[in-house]
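Only one protein chain is missing; all other protein chains are in place.
Chain lettering (A and B) follows the sequence in which the chains are written, and residue indices restart at 1 in each chain.
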Amino acid sequence: MMRKLGEIADFVGGELTGDPSVVIQRVVHPALARNASDLALVLSGNAVSFLKSGQVQNVVMPPDIEGGRAVNRITVDRPRLVLAKLMQLFERPPFVEPGIHHSAVIDRTAILGAEVAIGPYCWIGPRSSIGNGCRLIAHVSVGADSIVGSSTLLHPGVRIGDRCEIGCRVIIQPNAVIGGDGFAFVTPEPGSVESVRLTGEVRSFNREIVRINSIGHVVIEDDVEIGAGTCVDRGTLGETRIGQGSKLDNLIQVGHNVTIGKNCLIVAQVGLGGSSKIGDRAVVGGQAGLPDHLTIGDDAVVHAQAGITNHVPQRAVIIGSPAQPKRDFLEREIYLKRLPAHSKAIKELKRQIAELQAKVEQMPPDP
Amino acid sequence: MMRKLGEIADFVGGELTGDPSVVIQRVVHPALARNASDLALVLSGNAVSFLKSGQVQNVVMPPDIEGGRAVNRITVDRPRLVLAKLMQLFERPPFVEPGIHHSAVIDRTAILGAEVAIGPYCWIGPRSSIGNGCRLIAHVSVGADSIVGSSTLLHPGVRIGDRCEIGCRVIIQPNAVIGGDGFAFVTPEPGSVESVRLTGEVRSFNREIVRINSIGHVVIEDDVEIGAGTCVDRGTLGETRIGQGSKLDNLIQVGHNVTIGKNCLIVAQVGLGGSSKIGDRAVVGGQAGLPDHLTIGDDAVVHAQAGITNHVPQRAVIIGSPAQPKRDFLEREIYLKRLPAHSKAIKELKRQIAELQAKVEQMPPDP
Partner (left out) sequence: MMRKLGEIADFVGGELTGDPSVVIQRVVHPALARNASDLALVLSGNAVSFLKSGQVQNVVMPPDIEGGRAVNRITVDRPRLVLAKLMQLFERPPFVEPGIHHSAVIDRTAILGAEVAIGPYCWIGPRSSIGNGCRLIAHVSVGADSIVGSSTLLHPGVRIGDRCEIGCRVIIQPNAVIGGDGFAFVTPEPGSVESVRLTGEVRSFNREIVRINSIGHVVIEDDVEIGAGTCVDRGTLGETRIGQGSKLDNLIQVGHNVTIGKNCLIVAQVGLGGSSKIGDRAVVGGQAGLPDHLTIGDDAVVHAQAGITNHVPQRAVIIGSPAQPKRDFLEREIYLKRLPAHSKAIKELKRQIAELQAKVEQMPPDP
């Protein structure tokens, strides 16, 4: 992949100072720039020191940072957005064997779109359809009666169960599971958790556990990304739905009947309990947990490891376990830091009062 | 799937008011009822509003809720149990190709029971046996010398290692791993963690890490369910065991030598450290963690995200990280909420004492 510096500046919308004809072969971190065909991208002031060495000849950076000894410079306003554009220009898409691999098993009732690539050991079940331009790299399974939209990319080991709907331009990373059964059980008599909810104590026992079969499905809308190892359970009766443009990181648990809105960002290892609901554009930090039936509002920001225990209003900023509004959390931290001072103050107050009491005892009585 | 309303009422043990001959094709959430062959299931009062529209013609619901404009009603005592029964009646089992798929690789010394279904790309290693009526959907691997009981269902991508024993009627969701090696290592000299335990500080270093091979195995008893992506490590010397009827959700870590009792419910993303032990009928909430060698007693209820640091007695209700009895946790929350008042009170007390001191200073000395 080779691009001229002028062409790059145009593509990213930056201002070039220097020679537009320089040929760039790699985009690198400033620490790794080695020769005249490397283009270093400076995302923050932390990387500035590398610009002094003279190793960095071509650089993309924001206007408020000194270019050091760089010869050619593209000045940009939002370097992280420029990173995204550069990664389009220099993309290295995953290797996919074109066409249908001889080892793939495709049910004779399945429907394949134009220009699909179905790699080694992929299995497509009966009546499922794979849209135009889809790429299934290898070892992918798609059950019966499922639909995969066009231009979707399924990495090795992805599992898609029966009756699921996957949108267009969806990317699913390796070993993710779409459409496992929900974790839904019931005890014939009220069980221990119900007892705790009512009485605060365990007074009844889970002597028998009855399975609730999941007959629902999963809908993943267009432009969604699902991370490696992430599991999205099917609905019990209805659907589990992930809204258009939302991005899920690795090893996330999405319970049955969950609804995630559009353009959400869900970081790795988050757990979303059954029937929980997330609005549009919400951001949920890594390892946070949302219990069954609770909701996160539009544009809310949930910090990493938060343990949600109540509905989260839209635009709320939430932190801690149990989770609180960030303002309350920070206030509590301030008071917690005062605890040693409190302890000391109380001791001193006791001493002063004892002293006063002694003095007052010695006073003459009101005559 | 079609059932008459009278037949459904009998099967779920409910009382029918209305026409028993109505033919039902779908069970749905009240919000999704559309026509005369839909049966709406009302689990709680939240769904009542949908009964007023007239869209819901047939309904299953508890006695304490108004039926709105529904025409035919089945009244039941425990609607969630009825949901389980309805999902038996209207079950949609996963698609499985009958028989042995031509692409399956089955060692010539493996033993297959009657009426097994072994789907595309399944691999069964030497001397392993698959019980009567088992279904291996696709891409399943079973190593050497393992036993799978009858009527067990293994979803795509399930990995079963060597020498494991899987019971009857077990369900394992996609990409779960049974029988990975335990995470067991030792430093020749006492390492950093031992140093912290003894001195509170890091005074020794993990210069060399020696592997402890796992030569044990995993036993999964009858009627267990294992969620998608869940990993159950093999014992070091002996076994890791999951007791009869226990249900594990997705993405759970079960360390080596763990013992889980019967009829437990373990929610997604829980971590169970090596040699930890869980009694019968315990419930462990999502993302909770149990360190090595600790125990959870029978019927204990552990809240989501709890970080256990001590043995949990039977029937205990545990919450927080570090985990405490729920009563203590709630009490601490009350005191934490009083912190601002404490701070203010201490300030006010200081002021009052200073005032008193000034007054007392002005008093005449004892004559």
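Everything below uses one rule, namely that a residue touches a chain if its C-beta (ideal position, glycine included) is under 8 Å from a C-beta of that chain, and two chains touch if they have at least 3 such contacts.
Nothing here was measured: the structure is a model prediction, and the numbers come from that model.
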| item | value |
| --- | --- |
| Touch with the omitted chain, as defined above, among B:Glu66, B:Glu115 or B:Glu208 | B:Glu208 |
| Residue among B:His29, B:His101 or B:His139 that touches the chain left out of view | B:His139 |
| Of A:Gln88, A:Thr109, A:Thr199 or A:Asn310, the residue in touch with the unshown chain | A:Gln88 |
| Full-complex contact with the absent chain, from A:Gly131, A:Gly149 or A:Gly229 | A:Gly229 |
| Interface with the undisplayed chain - residues on chain A | 27-29, 32, 41, 78, 80-81, 83-84, 87-88, 90-92, 94-95, 101, 103, 119-121, 137-139, 155-157, 171, 173-175, 225, 227-229, 245, 247, 249-251, 263, 265, 267-269, 281, 283, 286-287, 299-301, 304-305, 315-317, 320-321, 326-327, 336, 339-340, 342-343, 346, 349-350, 353, 356-357, 360, 363-364, 366-367 |
| Footprint left on chain B by the chain that the document does not show | 103, 105, 121, 123, 125-126, 139, 141, 143-145, 157, 159, 161-163, 175, 177, 180-181, 183, 185-186, 188, 191-193, 196, 200-202, 205-215, 229, 231, 233, 236-238, 251, 253, 255, 269, 271, 273, 287, 289, 291, 305, 307, 321, 331-332, 335-336, 338-339, 342, 345-346, 349, 352-353, 356, 359-360, 362-364 |
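Note that only the chains that are shown with their structure count from here on.
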| item | value |
| --- | --- |
| Approximate Å spacing (C-alpha centroids) for the pair chain A, chain B | 22 |
